[in-house]
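These notes are about the structure you will find just below.
Note that one protein chain is taken out, while the other chains of the complex remain in position.
Order of writing sets the chain letters: A, B, C and D. Residues in each chain are counted from 1.
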Amino acid sequence: MGHDIFEISINAIKLIVVFLLIVQAVPVLVWLERRGSAFIQNRLGPNRIGPFGLLQLAADAVKFFFKEEFVPANAVKLLYYAAPVIALIPATLAFAAIPLGQPVQWNEYLFRLQGYEINVGIVFVLAVSSLAPYSILIAGWGSGNKYALMGALRASAQVISYELALGLSIVGMILIYGTFNLTEMIQAQQAPLSYSLLGFTLPLNFLPAWGIFYQPLGAIIFFAASFAESNRLPFDLAEGEAELVAGFHIEYGGFKMLLFFIGEYGHMIVASALMVLFYFGGYAIPGISLADLNQWTADHTASANAASLLAGLLTFVCFFIKLSIFLWIFIQVRWTLPRFRYDQLMDLGWKTMLPWALFNTVLTATFVYLAHL
Amino acid sequence: MQNSELIGEIGLTHYLILSALLFVAGMAGVLLRRNAIVILMSVELMLNAVNLSFVAFSHYLGQMDGQVMVFFVMTIAAAEVSVGLAILVSIFKRYKEINVRFFEHLKG
Amino acid sequence: MSADVFLFWFLAILTLAGGLTTVLVTNPIYSALSLAFTMIGVSALFVSLNAYFLAGVQLIVYAGAVTVLFVMVLMMFDLKHELITFTRGKISGLVKAGLVALFAGLIVGSVLITSDVFSKSGGAPEAVIGGDTTKALGTILFSKYIFGFEALGVLLLIVAIGAVALARSKGGTHAK
Amino acid sequence: MPLGGVIFIAIFVAVFGIVILFAASRFGTRKYDPVKFESYECGIPVQEKKDTKISVKFYLTAILFILFDIEIIFMYPWATTFRDFIKSGNGGYVFFSMLIFIAIFIFGLFWEVKSKALEWE
Partner (left out) sequence: MSQQTLMAILIFAPLVGFFINGFRYKKHSAEVAGTIATGAAVISFISALLMVIDLIGLPAEERRISVQFFDWITIEKLKVVAGFTIDQISAIMVLVVTGVGSLIHLFSIGYMHHDEGVAKYFAYLNLFLFNMLLLILGDNLLVMFVGWEGVGLCSYLLIGFWFTDKQKATAGMKAFITNRVGDAAFLLGMFVLFLTFGTLNFQEINHLVPLTSELTWLAPITMGTLFLFIGATGKSAQIPLYVWLPDAMAGPTPVSALIHAATMVTAGVYMIVRLNPLFMAAPNTMMIIATIGGLTAVMAASIGLTQWDIKKVLAYSTVSQLGYMFLACGVGAFGAALFHLMTHAFFKALMFLGSGSVIHAMHEEQDIRKMGGLKKYLPHTYLTFLIGWLAIIGVPPFAGFFSKDEILWQAFHSPRGHWVFWAMGALGAVMTAFYMTRLMALTFWGESRFSKKIHPHESPMIMLIPLFVLAILSAIGGWIGIPHVISEILPGQPGNFLETWLEPMIKTVPGTEHAEPSLEWGLMGISVMLAAISAMTAYHFYVKDPSKPKKIAASLGKLYDVVYNKYYVDEGYFCGIINPLVRLSKGIWFYIDVNFIDKTTYVISDLVRGSGLFVRGIQNGNIQQYAMYIGLGVVATMTYVLMR
């Protein structure tokens, strides 16, 4: 927020745009998911309305609008309605904190291509996503259905279990970069890769210093845990059809269901974005450091403003390409792997991933200690 | 947003009074409610109020010690809730209701 | 009214409203949810006091873990309404209410009385610890308070063992 | 300070959700049918009330989550300041005190696994 009305309104619009970005991404992702699953399963998928069935989205939206609105007799009305609305908030707040591109310098104003710049970005994102169980629990309890409640308890137990591994897998990253700030973390990944230990250095100049090269184990744990966090297959135990019909949103339909969907896809987007940020250099273009990029745009445009804008746009596009790759992995995994059994899921979280994440932390700490001794 | 001439308007006293009121609300809950879980929640409210004043002091006196204390208080609060709820669940299993008066059975 | 002052009053009223709802509402689930709301409000107040990291921890620990536990337990046991929300006994109730009021008066009074002490002592109300509070917190936690830190580690271990022992005390693993 | 922004977007999203739900409820058709409002249990009439048996394991998991979560959060300030400590020469000391902490953590985890508190059926 700034000193004047102008900046406040700019920021407000920016935030709304970020939010709408998530909302708009959902139909696209749904389409992608349906076409993708069809592709994987050797089917056709939606292909009637519009080119490649793209207009199917619009049709769906219209259908949602005219669905009948009803509340089950057993439901607690206030909570029943509140749950889908609450489901939107964590993902949006978390996504708004993620830098989507290099900040644009327009005269004296610095426009960050992110909702808001937060000093302790990682903690903020984790904190906000830790609020996710509320909407699940409220939905499960509010709809007055025992399957819903069971699904909600399962889902929230699963989410919190994997939050441990998720939180712990990042400790290694923080140890290496020494900061909670997401922008600083991207800056730190710009240098060429080099490993140093006890005063010896092994430079690998052809690779960027991305987190994946320092934290392969952490990256794997983080990615797996974020699947569980966003309740995606193979971790979507909450809606195991055979046991629980449809989990906590069994009693929901129409737009209320859609809001849950937006929340779930929002989590998926945030997880992919964090993956890009922590382990794949954020918005930086592979092979070109940010300094080189700025130099290049300055050479090819007339004014400094335009150069900055161009660089911002390029990085933004690059970020979205990286993001899309991870979103595709999410979809592909969903249609390739079968679902876990609940005890397997809990065992994986507590007895496999948590110990490995701990091991990763200790290992990283030892290396950091030895490297900087 | 940090116009120094305006910061004077909100001071330590504001935060302390807010924390005091929250604390009193929690205290009223502890004294007057009958549901043991709600009493436990009111205790959490009191702890939060104290945390707020710790952080306010830390901010206005320029010392980090207050924040460390808050960290510790949070840890201990979490520990307290874990054990407290475990006890409450045991009581619930026995009496099928959670009311403080069941704690009277704990006296020797 | 600057944005800062506005934010403070906004948050203060919301937080206080959340706290009062926690205490006054008859359905314990609503109590727990408004407690969560209060926690979030307190966390926002922490941010306004430049304690960014603590604000995050407040959300993760209190709002994201402790209150979730409350909500889960309440939902598991499905405690909707209590027949009698507040304690019985008119006299003791009156005494308690009076005590609460008296305490409120005393504590607010003492804060007001001593407020000029703080303003006089200077206290440097400029955000004395700005920006890098997290690192400052880490530095002091791992030097001056290292013993407390290790002790808390042991405490958490004991609580983990104790809670499990308590939870599996006789009555099987299933509630109800 | 992003606090205003965070609060703004949170409120905006909430309002957005409410408006959209309200609008959808205006457009939808309504037909009353008592069966429709029953809880969905695969078409079978509702068997019992909601108070089914629910495993205590869920809440045990939540308790353990709280405790371990805090231990993990203690590592965050350590992780940010660790390099500063190494620079100031106290790295080994801080390193070993965290190792002790992690050892306690591992012991706790080991205990829980051994005591079968984390077994699901």
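The criterion applied here is as follows: a contact is a pair of C-beta atoms (placed from the backbone, for glycine too) under 8 Å apart; a residue touches a chain by one contact, two chains touch by 3 or more.
Since the structure is predicted, the reported quantities are computational estimates derived from the model, not experimental observations.
Listed by label, the shown chains that the missing chain touches in the whole complex are B, C, D. In the complete complex, the residue from B:L16, B:V30, B:L47 or B:I98 that touches the missing chain is B:V30.
By the touch criterion stated above, the residues of chain D touching the omitted chain are 89-90, 92-93, 96.
Residues of chain C that touch the chain left out of view are 87, 92, 95-96, 99-100, 102-103, 106-107, 109-110, 113, 143-147. Residues of chain B that touch the chain left out of the display are 27, 30-32, 39, 100-101, 103-107.
Assume only the chains that are shown with their structure count from here on.
Geometrically, the chain at the heart of the complex, using CA-atom means, is D.
In this structure, the chain pairs C-D and A-C differ in their number of contacting C-beta pairs, and the larger number is found at C-D.
With each centre defined as the average position of its C-alpha atoms, the distance from chain A to chain C rounds to 29 Å.
Per-chain Cα centroids separate chain A from chain B by 33 Å.
Residue positions 3, 53, 57-58, 60-61, 64-66, 68-69, 72-73, 76, 134, 137, 139, 141, 152, 156, 159-160, 163, 167, 175-176 of chain C are each in touch with at least two other chains. Shared interface positions of chain A, defined as residues touching 2 or more other chains, are 1, 118, 123, 149, 153, 160, 163, 167, 180. Considering their complex, residues 3, 29, 33, 36, 40, 43, 52-53, 55-60, 63-65, 68, 71-72, 75-76, 131, 134 of chain C touch chain A.
On chain B, the positions that touch chain C within their shared complex are 1-4, 6-18, 20-29, 31-35, 37-38, 40-42, 44-45, 48-49, 51-52, 55-56, 58-62, 64-65, 67-68, 70-72, 74-79, 81-83, 85-90, 92-94, 96, 98-100. Per the touch definition, chain D reaches chain B in the complex via residues 1, 4, 56, 59, 63, 66-67, 70, 74.
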